[in-house]
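Excluded from the complex is one protein chain; the other protein chains are retained at their positions.
What follows is chain A.
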Amino acid sequence: MITAERKPLEEIIDYVKDFKRILLLGCNECVTVCAAGGRKEVGLLASGLQMALLKSGTSIEIREHTLERQCDPEYVEELVPMIDSADAVLSMACGCGVQQLAMRFKEKPVFPAVNTKFMGGSERQGVWTERCQGCGDCLLGITGGICPIARCAKQLMNGPCGGSCNGKCEIGDDVECAWHLIWERLKALGLQERYLDIMPAKDWRPGGGAGPRKIIREDLAE
């Protein structure tokens, strides 16, 4: 999923302080799962904002709403009846959701309330780690299901650098060496010889090297 973290309250206040009526929007997908921008976080941010602004002598009207998916035009359409009563929109969705709103409601200022981080998985309760960089040409089939692009600090494609120590990355003990993991996995699968194959220089075009990416499914596109 796409992970996100809420922006510091001061930054959010700076965006919205000059408006009287704010529409604060959550998203029920990824940001809900990673506890950054779902219904619950919308409620918390709304009261946090109200309190902070009251302290500085400002009052602001905040209307709360959470869409099923903010990156999808069908759901964004739900906002039509409430958009006119807002001077600005504050979105707790990922960057895709924020842009979907900005595209649909061209006359409204739209501000992000979260920092969109990465595509990750849940490691344990409350901990999410990066697992994929969307390089568009998946290598997991030859690296034992562990991604060197997303998980090696140097994106090495042919083995660990000289800084790997006790299974940890040279950048810090809290980061596992992706190639150590790959090697252990290849051994466990009896595929160690595969390591000797040289992975050629990567074509980054499917990974964004050729500009913004697009998927068109002819069978589904209108």
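In this section, a contact is a pair of C-beta atoms (placed from the backbone, for glycine too) under 8 Å apart; a residue touches a chain by one contact, two chains touch by 3 or more; residues count from 1.
The rule we apply is simple: contacts and distances are computed from a predicted model.
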Options "ABC transporter substrate-binding protein", "Acyl-CoA desaturase", "Methylenetetrahydrofolate reductase" or "Cytochrome c oxidase accessory protein CcoG": UniProt name of the undisplayed chain: "Methylenetetrahydrofolate reductase"
Candidates A:Glu5, A:Asp72 or A:Glu170 - the one touching the absent chain: A:Glu170
For chain A, residues in touch with the removed chain: 153-167, 170-172, 177, 179-180, 183-184, 195-196, 198-202, 204
